[in-house]
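Sharing a structure, written as structure tokens. Questions coming.
Shown here: the complex without one of its protein chains, the others still in place.
Coming up: subunit A.
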Amino acid sequence: MTLAPVFLGSLARRRTATLFSFVAILLGVALGMAVQAVNQAALSEFGRGMRTMAGAADLQVVGPRGGFDEGLYATLAARSEVAQASPVLEMRTERIGSADGLRILGIDLFAAGPVTPALLPRPAEIQDGSDRDTRLAALAEDSLFLSMAAREALQVDPGDRIQVHAEDRTLTLRVAGDLPGAPDDPRLAVMDIAAVQKHFSRIGRLTRIDLRLAGGQDAQTARAALEPLLPAGLMLEVPEAAVDQAANLSRAYRVNLTMLAAIALVTGGFLVFSAQALSVVRRHTELAFLRAIGLARRQLFLWLLAEGALVGLLGGLAGVALGHGIALGLLTLLGGDLGAGFFSGLSPTLRFSPWASAAYVLLGIGAGVAGAWLPAREAAAVAPARALKSGDDSALSGGRGVPMLSLAMLTASLPACFIPPIQGLPLGGYLAIACLLAGAVMLLPTLASMLARTLPLRGPVPARLAAARLAAAPGQSVIAATGVLASVALVAAMAIMVGSFRDSVDVWLGQILPADLYLRAGRAQSAGSLDEALQARLGKIPGVARVQFTAFESLRLEPGRAPVELLARPVSPDGDGLPLVGSARPAAKGETQIWISEAMRDLYGWRPGERVLIPLAGDEVAVQVAGVWRDYARQGGAIMMDLADYRRLTGDASVQTAAIWLAPGADGIRVGEALKSTSDSGALEVAFPGEIRERSLTIFDRTFVVTYVLEAAAVVIGLAGVAASFAALTAARRREFGMLRHLGLTRRQIGAMLALEGTLAAGVGVLGGLAAGGAISLILIEVVNRQSFHWSMDLHLPWASLLWFAGLLVALAGLAAILAGRQAMREDALLAVREDW
């Protein structure tokens, strides 16, 4: 540390550049840390909730959302491997007239005690004049027990009544107490299982059985012994499986957000690069002198890296602190949901993770060191004798980039795109993006030089000087453009990807919402359904030309994987009307066929024409995959089959939604009212496709809000890079300006020259950024999105927005260069600037 004052003191001398680099790294680290902390808090809260629910259960029997026969409970409870079994019937419903979701668990109060004690209700003393026995309140058919968080969310007290959706009716329940063992879940409610079975028409059905194993039984052995007893479609899972499934399902989204934050950090690294590169140019005689008096080449290299590392360390430490602050704000404002809805409804608490924090500090240091690497290597390679002789601390290297290496990097991005996902993550896609970005940055000086040479060397002197400089010494000018390139590439790539995605979702919504009206019994598909009698009534409403029903069910196909959604609705044999991807392979007449989503194809490897088994109503059913359809709603996979086939195979005639086509001249609003009046007030909801489309696109836009924030941060950092670089360059070129002033150039002319240089450099950065961004958007669309979420989309280029953005950025860069130059050329400021940078 003997030489610390020599090198680290230099950081203090160029305070502005150091501050820019520090802030850039701080922002990058803070954004990444915030995303990580929010997601970690949400995941751990979700896991905590699941563990509370599971209590002492070693294994859980899980199956389709529609449930399974309760006879299995008696079979399992009698087994020697099982010490205690607790049956559960879970219904997801909503409060009438609001979007407040409620998860009602029907439990057997006597069986649940030893297995899931946290679910046991605590009846409240209610002075309502009734002669109810509080001790038996838990068994009453209308008694509902809410967690404290749910009571607060619904704003109800013991004794109050609330109405919820049940089938196609409204169900009135009485708040009879709370759940002292599970106070934090804002959607949790518990009822007696018999009451739930009765109210929701699920007599004889269960959705889960919690098992506590007998002493000495290990889960693996018991699982092997019990699994043969399960009907098709039911599985034995450890309670943690649900947490893993949630983590897996949300992992790609979380990692993608983290990657976006990482790009902000990479842009910060470019800023360190730009600051260090210019600082090394300015100090080259100083550094040569140190080499001359005995500082070894390696020591010089390491000390220059240490300068970057120190900025990275400070930025990293401050970034981690700020990141936790941002995370706290986000958790308070939004809960654990950053937009994609994976963890909505949770109220997670921020926890400090020393390992994650240390990792982000290290990332900050890494960005600093990476940014300082090339300038340090260049400085260490300089021959001290030559540098000392020149005595000119603003000498410019005519760096022309490394075209062969950059072309190699750009080429390497191609094979990287073909790397299959690793643990569901598109690591090959990220690698391809990194190669593309690095290749584009390395090619920038060559590109700048080529472009500058095409500029005509005529016109005003400042213009000639600016063009000549860019052509002759692109390496230096282009340093300013690297941050611009990185941030423009990010913004362009995201704009194209999001634009394509939104456009595709819009088209898709039009395809899947072809009817004039849609009717459903509540949003939750487990509790709300339309029975046969109601279905018949709907078709007879005046003004209704045609009704098409859809039944929803969930299927468990593989252990450890999230359930797959089954949609049963009328489908033509050739899939006409479905948003198909690729060609269809309809099954032969008499065979049952299904249409799978792209996620099913990717996750389960099913292909059109293939015969597969799916569990329906407790049996394995052979079906043929007839084709693949585009589905942006269900990331875990969806299967569509004809409603008639579904009814034939399951015997279940109930459906959850109805699509209604109006008769010519019918008034949609009147028909909607008539449809709603077929059941209890508020039990049925009617929506027009336009409303659903608008709501869906609002949710879509909300999903990308965080990404817009991250993009904006990258652009600000990129522009800061231009300002910092030009301030440094102009300060370093004071002798050149002095000479030009002696030759007769006015201040205004020098200002114009700087503005042009800034505009040209940023213009090259913007051009490179747009090209790189276009290529990155293709990787995002064809590799990252497909591997992360299994969604394909059609390319849509938002030309107008991109051109506006590019023009604005170039203008701002020119302005930044003028301001930086003006500051540097102020007579009284000249000395100060010289000392500052």
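The rule is simple: contacts are C-beta pairs under 8 Å (C-beta built on N, C-alpha and C of every residue); 3 or more make two chains touch, one makes a residue touch a chain; residues count from 1.
Rule of thumb we're sticking to: contacts and distances are computed from a predicted model.
Trainee: According to UniProt, what is the chain that's been left out of this complex called? Choose from "AttE component of AttEFGH ABC transport system", "Succinate dehydrogenase subunit C", "NAD(P)H-flavin reductase" or "Monosaccharide ABC transporter ATP-binding protein, CUT2 family".
Mentor: Cross-referencing UniProt, the chain left out corresponds to "AttE component of AttEFGH ABC transport system".
Trainee: One chain is left out of this view; which of A:S10, A:Q163, A:Q197 or A:S529 touches it in the full complex?
Mentor: Hidden-chain contact among the options goes to A:S10.
Trainee: Which residue, A:V156, A:L388 or A:L455, contacts the hidden chain when the whole complex is considered?
Mentor: Answer from the full complex: A:L388 touches the omitted chain.
Trainee: From the list A:D142, A:E286, A:D506 or A:D652, pick the residue that touches the absent chain.
Mentor: Selected residue, touching the omitted chain: A:E286.
Trainee: Just checking the interface: what residues of subunit A touch the absent partner chain?
Mentor: 2-3, 5-6, 9-10, 12-13, 285-286, 289, 291-297, 383-385, 388-389, 391, 831, 835
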